[in-house]
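Notes to accompany the following structure.
With one protein chain held back, the other chains of the complex are shown just where they sit.
Chain naming follows the written order as A, B and C, and within any one chain the residues start at number 1.
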Amino acid sequence: MKKFLMNAGVQKIFAALLAILFGLAFGVVILFISSFFISKASYPLDALYTIVTGGLRFSGLKGLGIIMRFMSPILLTGLSVGFAFKTGLFNIGASGQFVIGGFVAAYICIKWTFIPLEYLWIVGILGAVIAGGIVGLISGLLKAYRNVNEVISAIMLNYISMITVSNLVSIIADKNNPSRTSPPLSRIPTLGLDKIFGNNTTDISIFIAILVAILIYIILERTTFGYELKACGYNRNAARYAGINDRLGITLSMTIAGALAGLGGAMVYISSITKVFDSLLTLAPEGFDGISVALLGMSNPLGIIFSAAFIAALKNAGPALSRSGFNEEVVKIMTAVIIYASAFSLIFREKLVQFFTKKGAKK
Amino acid sequence: TKKEETPTYELALVTDIGTIDDKSFNQGAWEGVKQYADEHDITYNYYKPTEASTAAYVEAIGLAVDGGAKVVVTPGYMFAPAVYEAQTLYPEVKFVLLDADPHTEDYATFKIESNVYAIYYAEEQSGFLAGYAAVIDGYTSLGFMGGMAVPAVVRFGHGFVQGAEVAAAELNVNVTVKYEYLNSFAPDAAHQTKAAGWYSEGVEVIFAAAGGAGLSVMAAADAATAKVIGVDVDQSSNSASVITSATKGLTTSVYAALTDFYANTFKGGTIVTLDVAKDGVGLPMATSKFTTFNQAKYDEVYDKLVAGTIVVKKDAAKVVDLVVPHVVVTVEGAE
Amino acid sequence: MNTDTMIFLIRNMVPFMIPLTIVALGGMFSERSGVVNIALEGIMVFGASFGIFFIYFVPDLMSPQLMILAAMGIAIISGVLFSWLHAYASINLKANQTISGTALNLFAFAFHDFLARLITKTGTEGVSFKNVFRIEKIPFFGDIPVLGDLFFKNVYLSTFIGLGILVVASFVLYKTRFGLRLRACGEHPHAADSVGINVNRMRYWGVLISGALAGLGGLVLIIPTTVEYTGTVSGYGFLALAVLIFGQWKPSKIFLAAAFFGLMQVISNSSGLAFFTSLGINKYFYQIVPYLTTLIVLTFTSSKSASPKAAGEPYDQGKR
Partner (left out) sequence: MEYVIELRNITKVFPGIIANDDITLKVKKGEIHALLGENGAGKSTLMSVLFGLYKPEKGSIYIKGKEAHITNPNDANRYGIGMVHQHFKLVHNFTVLENVILGVETVKNGTLVMAEARRKVLDLSKRYNLFIEPDHLISDISVGMQQRVEILKMLYKNNDILIFDEPTAVLTPQEIDELMKIMKELISEGKTIIFITHKLNEIKAVADRVSILRKGKLIDTVDVASSTKESLSEMMVGRKVLLEVNKTPAEPKEVIMEVSHLSMKSKHHGKDSVNDVSFKVRRGEILCIAGIEGNGQTDLVYGITGLQKLSGGKILYKGVDLATKSIRYRSLNKISHIPEDRHKHGLVLDYNLAENLILQTYFTDKFQKFGFLNFKNIYDHADKMIQRFDIRSGSGSHSVTRSMSGGNQQKAILARELDINPDLLIAVQPTRGLDVGAIEYIHKTLIEQRDAGKAVLLVSLELSEVMSVSDRILVIYEGELVGEVDPTKITQQELGLYMSGSKREKVE
């Protein structure tokens, strides 16, 4: 038991769970206070129940299906941010990479009708990966060769990407409706999942995303390539000394991060979710959700799978909460508190270690 | 079980992109719901979809239905595919769809079930009245800032230009209109600067058909002591610079639809366009700040629209396709 | 380009430039003390919220200029309190500074909406206010030709306060004991520690000053540019971060960077002016101009980054 608890991985999971508990507790406090202001509010604990189960409110598998489909894009942007973190970079540009990837995927699946429709979605996904990768590549090149802080280049590229897509929407817009995109002719297949989950938006994107997460985990932790990228991230000079091309490493890290976010874009824009580019000048929120997902998942690709599911469920619980008479913002506040509380994990783990070493010493 | 303790809401509104107080269709429709429900002591609530996608809209509708909604109000053309799905999914629930009628994602199939009441507004007439009034009132350098080239906003803009033309012809003056879509419905320093630029180059009044973004235009107008024309609802309370607002009867029409529902006369399966004849659009003359243009003038032109002596075109592809000899329209950016 | 256009550009830089300067200076204090603060955006939102709530709930109690001063005070205080959370996590808990920064950003957006809905009469997230704070003309100065038009007509108190903050910030950073110690903590905290400087306390000061300035900057950004606050500062916090990096963590350069960015923003939104339409350039390029030019300038100026060496690293006495 002690050995189990002293394991770093186990401790991390405990720390994350503790953060979640803390966030939920804070949520109850907020609910409690606000119930004095809202005449029609139900009991805070009932509301909490709604929040926790809100994502799964539909009977059977339907709720699960809905969460799964909310989850895949933020799982991928989370991976994007987490992968960059692991290689010493902060990819705040997932938003721009996401929207460019999504746009290219949509463009391909609307316009490239010379490709058979049953394969077109695959081409769309590849296009998204490449396009998102190129946006990441720009940040990577600037960082590696011109020493431009990746945070600032990514912020700029977020805006450039958003404006670019907003201006390009008209080329894939529907003739009936100049501001709105046409629906993609080819979509990520559902392979019957829509029937299983009783929800016509559930498709295989979640499995693609989970596979990619596992792949990224393997790359980072098991391969020489991951070894090289992490070395560049931890100590660029030592990597160079070891004969690793550090500039290439940094460039590749950012490119892969961009490609992951770009793939996330495809998961949204060529799926049955049928989200349209509203051509408004707002940054894609999925990119910023990715930061939360990566942080809660402690940048571990496998952890990110679970944190993405959790954040997706919470997001989905927002509208449900408004049924309890409370502001749905409570859910967002709780998410913020959970992320904040995950900052305590270091202390928490230290205390745990201390506790057990002290106990051990006494024996 | 806990579920039973959760309150239910008989009337529901699902918001489109933007918030419930977007100074635009969400807010207008919501006020209709609220007014009716408060007056008749009926429970009501609104639901905000997690994102602007058909899937999320359908889900939010599902949530509303789950929460006991008998009538769901869905403002905005983005709801068309969602309501198309929901109308068969929830046949026992009534839908009030604003600015659209149900159709599939790809516009291939249009179908309205008996539980859906679809309302369009003749925004082009509202815009027309605003343009007409502004020019009669002596303004010759106008601006139009649309939130985004969505059908309703486009109709406002096209009507505005045509109204200016009719008035300009009447007075035999030349009028200029700067015309642009902001791609935003939210206030932002950028819009304020843009508007300030227009005002600095002589634009006297800007018709801001852009929801919350109009608030930034008002900020610019305040600073330049210039004027703004509001949109959708009476915006005179937002700023002294607002001379009038091109309204559409969101609140009243939703109120009316709910009244029908409780009187068992819900006009399911019909698509209406609320125009001047049906009191669906107009200018709030009581709060307008005109100098020359007056109630009599307003009634006169209003009657002409009702009678059909003036016809406002609403399906030009581009604003420059409208033939307006007295008005020079300069479009900025893509339409 | 005629003088009118020029005057327009310069005049309209101000609403961007002043808040960007103030907030970036805040970021400077934080990073110079060794704590990276990506929560600037959230703190702006938070500070603006309380400043605007104040204006919303107590209108007409005092003269407009007094009221705006009071609102600024409230924005500053709320910014300080909010940034305390960031300080606690990144200094006491030695947490990854991105974590609490991100959390604060998320929190601020949600919290504004939550609170606004709870306490405003309309029950909505938008809080409208009457902008009575503009000063038509400053006596005497307003009559100076050209300069008067540029800087002393239709101005806000915040412009002068912003410039004052710039001067004070440069002075504090370079000419005072506090500034010297603060900079030492951001460069080499162990060195500071070894001469008896309480690194954690200095870092607290750094973060709290950034909170004060970001809170103020949020309010200052909102007041002149809209008549209703909806709980967003449209990414200006992140742009301030960019200005900070662009300005090489130095007050004077931050001011220039903010001016550059402000000018680019104005140009970006002035595609409709006669001069710019006459150039016949597509609107798209105007839209991306602030971001693209920043990228290009950075490409050629970043080779020597002056970022505080220890910024972003929790201070660990035992680590050498």
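The working rule: contacts are C-beta pairs under 8 Å (C-beta built on N, C-alpha and C of every residue); 3 or more make two chains touch, one makes a residue touch a chain.
None of the values given here were measured: they were computed from a predicted structure.
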| item | value |
| --- | --- |
| Contact list for the unshown chain, restricted to visible chains | A, C |
| Missing-chain contacts mapped onto subunit C | 175-177, 180-181, 183-184, 187-188, 190-197, 306, 309, 317, 319-320 |
| Residues in subunit A touching the chain absent from view | 222-225, 227-228, 230-231, 234-235, 237-244, 357 |
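Keep in mind that, in the parts below, only the chains that are shown with their structure count from here on.
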| item | value |
| --- | --- |
| Subunit B and subunit C, separation of their C-alpha mean positions in angstrom | 35 |
| Centre-of-Cα separation between subunit C and subunit A, whole angstrom | 28 |
| Contacts with two or more other chains, residues of subunit B listed in rising order | 186, 334 |
| For subunit A, residues that touch 2 or more chains besides their own | 167 |
| Subunit B-facing residues of subunit A, complex | 40, 42-43, 46, 49-50, 57-58, 66, 69-70, 166-167, 170, 174, 176-180, 182-183, 201, 268, 272-276, 278-282, 285, 315-316, 318-320, 322-325, 328 |
| Complex contacts: residues of subunit C adjacent to subunit B | 4, 8, 12, 15-16, 122, 124-126, 128, 131, 134, 154, 221, 224-230, 232, 234, 236, 265-266, 268-274, 277, 282-284 |
| Subunit A partner contacts - residues on subunit C that touch it in the complex | 38, 85, 89-90, 93-96, 98-100, 102-107, 109-111, 113-114, 117-119, 235, 238-239, 241-242, 245-246, 284, 287-288, 290-292, 294-295, 298-300, 302-305, 307 |
